[in-house]
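One structure is given below, encoded as structure tokens.
Missing here is one protein chain; the remaining ones are kept as they sit in the complex.
So, chain A:
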């Protein structure tokens, strides 16, 4: 079964072990560390047992359509969480509620010790815009359709957030931005506009833009779904190299082999609830839920 689930080149090797040569980010470890070490990875959560992100009783309705019925989940620091499941099951909406691109209908979301929203007497109370903006800046999202700023070069896309939101001096942002582009293998394309980049290149710039925020958590919304098949591997390699740095990530993806290899925890989302949760082995090798069994059968075809 595990072989059948692993059609991609990232299959057999053990989890989280960087593969030299394949990985555009691992080519220069000292440079990578220099950026990583500036980041307060250790101070992410004072208590490592405390989850970085907690979602309780999340609900989301669009009009009369209930997309998310009731979702609870926790993301612990340094972990990689995958949300998998059938299309329309609500995975992306869960993700978009976490950073308030969608406002939940009900529920409680806590991020880095700060409550972003809670429900009291049936009414949702959301934190102030300033709090939400601060939270978003610490959990940037990578989108299915990249959503690069079309009028800015690759480098300008990456440095926009650090300069405008984090208030970094321009020279520092440029230096860091170029280093990030180098790590995603796109330094020589730093001055290219999005229209001049392939889908895979755009997505790697978008990942660099997210990492440039020095985030505590990165949200990935189907990062490879809009890519031509031959461009998928490069983007997955980039994401995996982030996992190798013990970054906290929540990933919505249809790449099951990738989920299996990278995930610490997998949630199967269907019909607006988490139908089953577990380690990749539990989910893929010993599914209990009927819908999950059916889903896994269907993706094996």
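In the analysis below, contacts are C-beta pairs under 8 Å (C-beta built on N, C-alpha and C of every residue); 3 or more make two chains touch, one makes a residue touch a chain; residues count from 1.
Methods note: contacts and distances are computed from a predicted model.
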item: Omitted chain, identified by the protein name its UniProt record gives, among "Iron(III) transport system substrate-binding protein", "Tripartite tricarboxylate transporter TctA family protein", "Heme exporter protein C" or "ABC transmembrane type-1 domain-containing protein"; value: "ABC transmembrane type-1 domain-containing protein"
item: Residue in contact with the excluded chain [from A:67, A:97, A:137 or A:180]; value: A:137
item: Sole contact to the chain not displayed, among A:164, A:286 or A:300; value: A:164
item: Chain not shown, touching residues in chain A; value: 99, 101, 129, 133-134, 136-138, 140-141, 143, 145-153, 160-161, 164-165, 193-196, 206, 209-210, 213, 219
